[in-house]
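Not every chain is included here, but those present sit where they belong.
Which chain is which? They are A and B, in the order written, and residues in each are numbered from 1.
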Amino acid sequence: MDWDRQARTGVAEGVLCSGKSAAQIEAIVAEARAKGSRLLLTRLAPDAFAALASKTRKALDHDPVSRTAVLGGPMPLAESGIGIVAAGTSDAPVAREAERTLAFAGHASTMITDVGVAGLWRLMERQDELKRFRIVIAVAGMEGALFSVLAGLVPAPVIAVPTSVGYGVAAGGTVALNAALASCAPGITVVNIDNGFGAATAAIKMLAIGSRE
Amino acid sequence: MDWDRQARTGVAEGVLCSGKSAAQIEAIVAEARAKGSRLLLTRLAPDAFAALASKTRKALDHDPVSRTAVLGGPMPLAESGIGIVAAGTSDAPVAREAERTLAFAGHASTMITDVGVAGLWRLMERQDELKRFRIVIAVAGMEGALFSVLAGLVPAPVIAVPTSVGYGVAAGGTVALNAALASCAPGITVVNIDNGFGAATAAIKMLAIGSRE
């Protein structure tokens, strides 16, 4: 683990669990506990979590929806002005991964869901709220039209997180990803498919811009 | 040429000129003139048109923007209730190909341009007009968000025509095409990239639904 990443780059390293064995995950958690470090684990699916030793499981605050776990207890939260806007119910796991990553670093955020553009008035009704965010993390799969519509409405930078929700041409999330990259609307930047963690990490770095000279 | 297609399927065959030599195009025009048939030529770029014999050129009404030409003079136009909605200035050639194809069959249509979703209010301001169309032909490149937004707003069926306008991931029109296919909004059907002719032909067939029992 890159235990000094926090000091060097301003954000802690997350542990991507999807490619690791239970033994490898337990070793990392044990090392963190020995150092007294807090730790965020991502892509820790319920069955992978269940395969960990009881002692390890007890030390972790695991959230099955976002497949994240936190070692070291919650941080006191301060309002960040970050809005997480998700197009549909199925995008919730990724949106929540972003929310949990922000909370791990002490940032409270606001989640707005089910505002897909096929029902545009749902988004329009919440325009004023959307315009007040300092940063918007937009989460959408399928055709990803939400990214363009949002970025045309709000003054904040929009971080697009395409999700792998979809079927046919949309399977795997490539359509939403490319829609975000190809958007005509200003100020959209994009992270990898389903990468709620990466979007939150980038947002944390953006929040620090104002404090640097 | 399939001279009986009009009788059999309700729409005349168009002559796709992009893969044909000047000699082949002239032969088809001559055959049509001999039969007294009207004819629509598509993808006849200005330099391909210029390469035709003077006699042939004079017989044709050529429009360089849409790269279409008509043999046999204009039809009297009747209002069709079809709206052609284009996202940007660069989508004009494809939108106009649809308009010219409709006019060739005697259908007047309404063109609305520059209503891309990055400036959503431009679309919202014209909502009432959009909702009155019987069929909407939507033309957009880049990320193709217009398709979903429109189909969520209007009761008419939406025929999406993705265009090859764009660069990077959007080059060639595949992103707009997939966005149309993956759209969560109801009632969108899709034609090939840049196929304004095909969209218009499908619209003409749809207009005839009411007259069939």
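Following the convention adopted for this analysis, contacts are C-beta pairs under 8 Å (C-beta built on N, C-alpha and C of every residue); 3 or more make two chains touch, one makes a residue touch a chain.
Everything numeric in this text was worked out from a predicted model, so none of it was measured.
Counting all copies of the one sequence in the full complex of this file gives 8, of which 2 are shown in place.
In this text, only the chains that are shown with their structure count from here on.
With centres defined as mean CA coordinates, subunit B is found 42 Å away from subunit A.
Of all the residues in subunit A, the ones that touch subunit B in their complex are 87-88, 116-120, 124, 142-145, 147-149, 151-153, 166, 168-170, 174-176, 178-186.
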